[in-house]
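The block underneath contains the structure these notes are about, expressed in structure tokens.
Selected chains from the complex are presented in situ; the others are not included.
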């Protein structure tokens, strides 16, 4: 058995905790430290998550034993963290998106390439057993040539206004996952997007952001696509997609809280979908990291690349522009 | 095209009306008369059902133009009606059961055979598109050798006590359909039955009849089976069955009022099953008669025979005896 | 009981036969004649469909006993037929679309209004039990305010090129049904449409028409919508829709050939959707005519109006223009 890879996690918030909890139970890898600037306010972190918490990021970047850095800080710090990790030749797992700036993203891309370290962007849904199955149905020819792709993605509840204001907007914060899925499932780049959207869930958002949107996609391989998003589906996390082609269709339905139906005089009642991403994508979060760790152990390509991160962002940029101009927008190539 | 066969319907009650309505819209057959002893109380019958109503059964039996008699009168008159029809060499479609007496049933069987007329017993469920599909999955080997058969059959609401008292009891009135399905689906005779039952829906029935029952079946081909019945499923007509074998299982689910689901904060809501037999088996009632008429036109065997009627009854007799004695009971062969 | 309304059917092709067959079995209405210019080539029509066939349309328009005209001829004759029927004060049931010309459609609208006759456009899907249920969920507030509407509509097999060439194109021939459903379900007019489309099923169509399309809709009530169409879903007629709102979502799924599943070593297999519109919308075709006939008997508004016909066409016009220009297009109001 190979020597354990040593991990340092940057950022001990919600997603940092999630990765830490998964990493400490994973074989082939050891979490040496988690760094968070509010470390002094989290006295029970180590007891709860099984890894020591430090306040200074340098304790991670300057620790020569650490092989891998997980970047779980806010988006506006990602570029700096990636550069520091690359400078120390540490492998990088970075949460999406890389940055709100295409220029910075590209500049950093060169740095990572030159450093020769492994890089993976955190797009957990690719590792969901359902979406992975649809991908396989497309890739193995089960549905023939893909002609239509439909992604419906709805959160159970809208985030607070304060969050929305610093989120980069719906397309950057939420639909970016679906843009990545569109490329992943179709196996093709998107040529053009057209976006409509409105603040239908919370009218206070009007002028700031949209919370409901429909985006049409035209793919380079000829496929047509559509993504719809809503910030609030009162019945739970709604995450479905469907790929349609010349030989058939592959559809991924929601996972429900359980598989029990209750039939009464009022009808047949089933459970709601699993509430949110922690429940629905629990296994996917583990799998994405397992595959990342395996890629380093085996010195193979990571399953999701920096380029994947760039292109999902460019779809978000294009959607934002389309929404602003009311016109379809071409997507910039790498 | 062949000359229309001429039909007379005996009995203008619920099932007589149903067959009349279907027959008048069917090609290859003409309803000449319906006879009901209460004809004078049904002045709008002809306008509603499209066939003349008479009070005297002789107008049907003595009418030489009539080729086919549909017997839709109460069970205790069936034997007499069958004999009169056979005496006039008319083909016979008779509602189930043939009779509450095995001796009478057998005696009449000889008479029908000697008359050389076609005979079909009215077990509509064999013609349901779902159950017919399961039968096909068994017959064509899709599930391999059948090993387990399960039939769940529940009415939406219990009939009035007065009806139950003259119905012959649960096994004769209700489960007889399931006994027939057991033989139909399995393609085998039943060797032995064991019955438990109780008056759980309506305790006033205790001592008179049961309204909830579970009957275990042992088939001659080795298959094991179980039928459960309830007189009252508050959520609607529940009609499911499942055949399990060495290569798989075939399951027939209910048909719902429609295929819409409503997802709300309280869960996912679907429609109830189609309410009762008129809704669920509408197409099956038409199909059973179309095949009967075709068998006469083409001079082939009817799809359900007098023997089928005998054997379903004998399963009901055995279940009654098992319930009374608390022991498994062998089924009498023809 | 009221006197039967007398019907004349213009056009004895596929849809004319369908209506004739339904009308002859309906109460409250009598089919006096069907007129088709190829009447001499259809010698068995009356025997099969139960109504006399004539070659001359005048035999219908000039027959004073005829109250209602069903217009089942090709689209390019509709306007003339409507005018002739209106001139004779006959009520009109007209298949969709009214015409390929907006001007003609509007001109004829005035004539029908002035004639004071009842008019219904044949959009059968409004009468499908599933879509009607979704409409009810929207109208009765079950899903709160509607925010997203999605319609997926796919035919089982593409029509021949010759048909496509005279069909008016995908938006006029096929998606017009979905445009009507969008207005029906949402209860709102559409402000703007944006269309993308391609010839993905049959590349010979390129330059002539598209066979795969995605159309984004922006409604006056704020709702966003998307319709996708394909001329060929190899697994059968795929007809689904989903309305999503502030309190939930209502989804209509396909109706399958039967409700049986077969579980084997290879997985769980269900039936395909009902093959095509004759199977799927059989009941809906009956219901649309029953409601039309009832509206005349009771002198109430017809359930689908001339205006509905106009607006569905205008959505098709706008989609065609959007496809041509590559830009979103405003929909013209009445």
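Note that the chains are named A, B and C in the order they appear, and that numbering of residues resets to 1 at the start of each chain.
What we mean here is this: a contact is a pair of C-beta atoms (placed from the backbone, for glycine too) under 8 Å apart; a residue touches a chain by one contact, two chains touch by 3 or more.
These numbers come from a predicted model, not from an experiment.
**Student:** Fill in the total copies of the single sequence across the complete complex, 3 being in place.
**Tutor:** 4
The rule is simple: only the chains that are shown with their structure count from here on.
**Student:** Which chain has its Cα centroid closest to the overall Cα centroid?
**Tutor:** Closest chain centre to the overall C-alpha centroid: C.
**Student:** Suppose chain centres are the mean of their C-alpha atoms. Which chain sits farthest from subunit A?
**Tutor:** If we average the C-alpha coordinates per chain, B ends up farthest from subunit A.
**Student:** Please work out the Cα centroid separation of subunit B and subunit C, and write it as a whole number of Å.
**Tutor:** From the centre of subunit B to the centre of subunit C is 39 Å.
**Student:** I'd like the Å distance between the centres of subunit A and subunit C, where a centre is the mean of that chain's Cα atoms.
**Tutor:** So the centre of subunit A lies 42 Å away from the centre of subunit C.
**Student:** Roughly how far is subunit A from subunit B, going centre to centre by Cα mean, in whole Å?
**Tutor:** Measuring from centre to centre gives 58 Å for this pair.
**Student:** At least two other chains touched by the same residue of subunit B: list those residues.
**Tutor:** 261, 263-265, 271
**Student:** Quick check on the complex: what are the subunit A residues that touch subunit B?
**Tutor:** 233-236, 238, 256, 261, 263-272
**Student:** Taking the complex as given, what residues does subunit B use to touch subunit C?
**Tutor:** Residue list for subunit B touching subunit C: 1, 25, 47, 129-130, 133-134, 137, 142-143, 247-255, 257-265, 271.
**Student:** Give the list of subunit A residues in touch with subunit C in this complex.
**Tutor:** 145, 147-148, 150, 152, 154, 194, 196-198, 200-201, 212-214, 216, 218, 222-226, 228, 230, 232-235, 238, 244, 246-249, 326-328
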